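One protein chain omitted, others in place.
The first chain written gets the first letter, and so on, giving A, B and C; residue counts start at 1 in each chain.
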Amino acid sequence: MIKVGIVGGTGYTGVELLRLLAAHPQVELKVITSRSEEGVAVADMFPNLRGRVDLRFSVPDQAALEACDLVFFATPNGTAMKMVPALLEAGVKVIDLAADFRIQDIPLWEKWYGMPHACPEVVAEAVYGLPELNREAIKGARLIANPGCYPTAVTLGLLPLVEAGLVDLDHLIADCKSGVSGAGRGANVGTLFSEVDGSFKAYGVAGHRHMPEIRQIIGGVAGKAVPLTFIPHLLPMIRGIHATLYADLANEPESLQALYEQRYANEPFVDVMPAGSHPETRFVRGGNTCRIAVHRPQGEGRVVVLSVIDNLVKGAAGQAVQNMNILFGLEETLGLDQIPVMP
Amino acid sequence: MIKVGIVGGTGYTGVELLRLLAAHPQVELKVITSRSEEGVAVADMFPNLRGRVDLRFSVPDQAALEACDLVFFATPNGTAMKMVPALLEAGVKVIDLAADFRIQDIPLWEKWYGMPHACPEVVAEAVYGLPELNREAIKGARLIANPGCYPTAVTLGLLPLVEAGLVDLDHLIADCKSGVSGAGRGANVGTLFSEVDGSFKAYGVAGHRHMPEIRQIIGGVAGKAVPLTFIPHLLPMIRGIHATLYADLANEPESLQALYEQRYANEPFVDVMPAGSHPETRFVRGGNTCRIAVHRPQGEGRVVVLSVIDNLVKGAAGQAVQNMNILFGLEETLGLDQIPVMP
Amino acid sequence: MIKVGIVGGTGYTGVELLRLLAAHPQVELKVITSRSEEGVAVADMFPNLRGRVDLRFSVPDQAALEACDLVFFATPNGTAMKMVPALLEAGVKVIDLAADFRIQDIPLWEKWYGMPHACPEVVAEAVYGLPELNREAIKGARLIANPGCYPTAVTLGLLPLVEAGLVDLDHLIADCKSGVSGAGRGANVGTLFSEVDGSFKAYGVAGHRHMPEIRQIIGGVAGKAVPLTFIPHLLPMIRGIHATLYADLANEPESLQALYEQRYANEPFVDVMPAGSHPETRFVRGGNTCRIAVHRPQGEGRVVVLSVIDNLVKGAAGQAVQNMNILFGLEETLGLDQIPVMP
Partner (left out) sequence: MIKVGIVGGTGYTGVELLRLLAAHPQVELKVITSRSEEGVAVADMFPNLRGRVDLRFSVPDQAALEACDLVFFATPNGTAMKMVPALLEAGVKVIDLAADFRIQDIPLWEKWYGMPHACPEVVAEAVYGLPELNREAIKGARLIANPGCYPTAVTLGLLPLVEAGLVDLDHLIADCKSGVSGAGRGANVGTLFSEVDGSFKAYGVAGHRHMPEIRQIIGGVAGKAVPLTFIPHLLPMIRGIHATLYADLANEPESLQALYEQRYANEPFVDVMPAGSHPETRFVRGGNTCRIAVHRPQGEGRVVVLSVIDNLVKGAAGQAVQNMNILFGLEETLGLDQIPVMP
């Protein structure tokens, strides 16, 4: 059994981690921390966990965390970087679901996240935890930067095209739509029901923190800087991300469908749907799968890729558990076989 | 392994049965029928099942069904009663998720369902499949009438009060609210998104088919006819039933909270929440649990019970699987340990 | 032109008042106050008002308010009572949309609202602004206590029965359901989209502030204390209240339908729907009408009344404008002819 701790479990990523870990056959939940909710039973805050999770929130305690084999950080950006070095030193493995270790370029990170990085020397060893791209590196990692939700959906959608060198890298567009849970459980007017329901908007058009993250990954695969345009939108629903990806063909492909199917043939959590499909976010609700369809409308020169994930699962907690499974040599799908709930 | 067939699997109860049975360790899905969708892969109609269910819909075939150990009917009312006698004859066990075998009073059934009953002689042997009330009878049954969604929520909410003889049986009121999935997957204007979203209404106030079903159960427990008032409402959401139950105290109870906790102490799928709780339908979304809270507002003479279920799980497919487990001597909770998805 | 001021216009009642007053032909908006948003253009906060409202929020200024003919308070409970005496003294009429002047029994008010009343001597002269009950008194009032949203829906639904002495006053039940906008625009976790959407719950079962208000009105009509049970619920939608009202017949009525139609024959904002109707909250969305249907299920002894309003219009801002029209001798429907938006 893997002894697991969670730092900061009161948000939506936290409760989702708990849902998955409580049902994982190789995990023993040892500690979950929250300063604000100290002493509160987890199942009182999240009654879906009644009878399944007996823990109470506790104040972060270094010794308790060091007694774990693995610690997940489900904290706001800027928290993990202060605690991770000591944990690594103590031999604990770490998966950070926030953004502290995702960007390798420290000044770039500091610009977008508006604070100095607390442990820039540790960033270099962090592995970006997208198994479909970095599985081998993840196996040997001590510290995993769990990818952002948008970057996961966008990268899995574009990877086959970019790796195959088929598209014009100067004209990539990612028009992305996310459910509200991506904004977290903080009390903000902007995510009140009465502000969001029955309406739709773009946000962060001038710049969103997932943009440099996406550019870093795609650029890394392409071997050059890629000026991808990324525009996020807020959907009046709780879970789900839909990325609509636009790329101009630079070379004539044999079969886009075959390209995608081959690239992901051995991936347990990427499902290339039949040609002509329109994946819906509900097809993956509550599950760890990314479903993708690739189109070439009118046979013209533009490819349109549709990529959907559950932002709280493959876009956060589920991918973290997938990374844990890889890290500890378990079956990659262990504890991640939930069938999406539909309708 | 139990060889299972499903008749009529294209509705919401059907896809939910498939979600549960596909993950059940003791079930082998042999056949699923649909006249209208013959030859269509189940996973093409319900892509959440891609990679998990390989079956195609087939035209109902008596021999194929007789080769099963158990057949679920997820058909419209009036279908199962035509096919069940032959299956029972062939030694197949049957769980009917429709209403054909729920009402013991045949003329009453015929009045409310507007058709003659095709096998009135079989109705008497059907066991009403509410495990919390009829567990022993279910164990030995050949034919189980799986309860309606509203009757499940209402009965579990009122049972302790009625069994204890605490309340005035002439003043019971069940004000119930259901998600739209309860209305099925038929193409009707009344359940279009644009007709339902952002709005709320009562329906069937003059009379709803679950009223005689509820009166039969409660009356059976009380040992006399109970003129309970039942008013259903339609919620702008997909899943979930919330029953708000009103009863006037006829005798002064010791502790309502203790009464409920003791009655359900050994029930794996009934969760009596702490005093003062307000169960939310999302606390049970996707799970087979009924969560209940009992209140006595202002210390006055009226008890208010709040009872929530997922109408497609404890109110339909989950309860059917629970009945299957009992029927075949399995652990009652087998394959039913999904943690509700929240948020 | 009536010179109008609004104190506290940043909540949902405030923006709804602005929507109605901006289109009212006899109103000149002079001032709108908000300490927190001083200097902000109203239309920047509520862009639906762009091009229609030019005002900016200002800090409350006694002189500016005293220059108005009428001041609306759209403030949290406990604010108006501190400012109203001086305004009345200055000859300004006041309509309070909060609860400060709704309860005549001061100790009762102080118990439910958890604070001492700042001007108990003024409460006695306040007129409870339900035109269908108090039209004549409203005409001569200086201070109007605009009714709560639930009390409006419940009272209009029960009034004909209670006035006619037809029902057992000891068994009245009001099972009420409200959209989320009733909870206001404050930043609370409980009203976040991800907490509310796709779910349903009761709240305040132990006691809600609208209970004493409802009991006061119904009791006033009945001429005796009425122990009505009131249970509120939260709907996953923005606007609308649906009251389901249960009453036991004490006397055999001639025609319930005729009783309701006659009682409201001359009321411009109460619409008794045809027998057998199920009013939906969307039938009144954005409009000032209360739509009602009266049922007697199965011809048994219990009456079920369905009453719907838009909580922000007839339940708040619309009723306030209706009261203004009466107060200033205008056509009662002036500026209130918006047709509900459907779908």
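To be clear about the criterion, a contact is a pair of C-beta atoms (placed from the backbone, for glycine too) under 8 Å apart; a residue touches a chain by one contact, two chains touch by 3 or more.
Remember, predicted model here, so these are calculated numbers, not experimental data.
The hidden chain makes contact, of the residues B:Met115, B:Leu192 or B:Ala225, with B:Leu192.
Only one residue in the set B:Val53, B:Ala98, B:Val180 or B:Ala293 touches the chain that does not appear here, and it is B:Val180. Within the complete assembly, residues 12, 179-181, 185-189, 191-198, 236-238 of chain B touch the chain that is not shown. Residues of chain A that touch the chain left out of the display are 171, 173, 175, 177, 194-195, 197-203, 205-207, 227, 229, 231, 233, 235-240, 242, 244, 246, 248, 276, 278-282, 285, 295, 297-298, 300, 302, 304, 306, 343.
Taking the whole complex into account, chain C touches the unshown chain at residues 12, 15, 19, 22-23, 46-52, 181, 197-198, 238-239, 271, 273, 279-280, 282-287, 291, 337-343.
Note that in this section only the chains that are shown with their structure count from here on.
With centres computed from Cα atoms alone, the innermost chain of the structure is B. Rounded to whole angstrom units, the spacing between the C-alpha centres of chain B and chain C is 39.
Separation between the centroids of chain A and chain C, computed from CA atoms only, is 45 Å.
Remark: chain A and chain B have CA centroids separated by 37 Å (rounded to whole angstrom). For chain B, the set of residues touching two or more other chains reads 197-198, 238-239, 279-280, 282, 285, 343.
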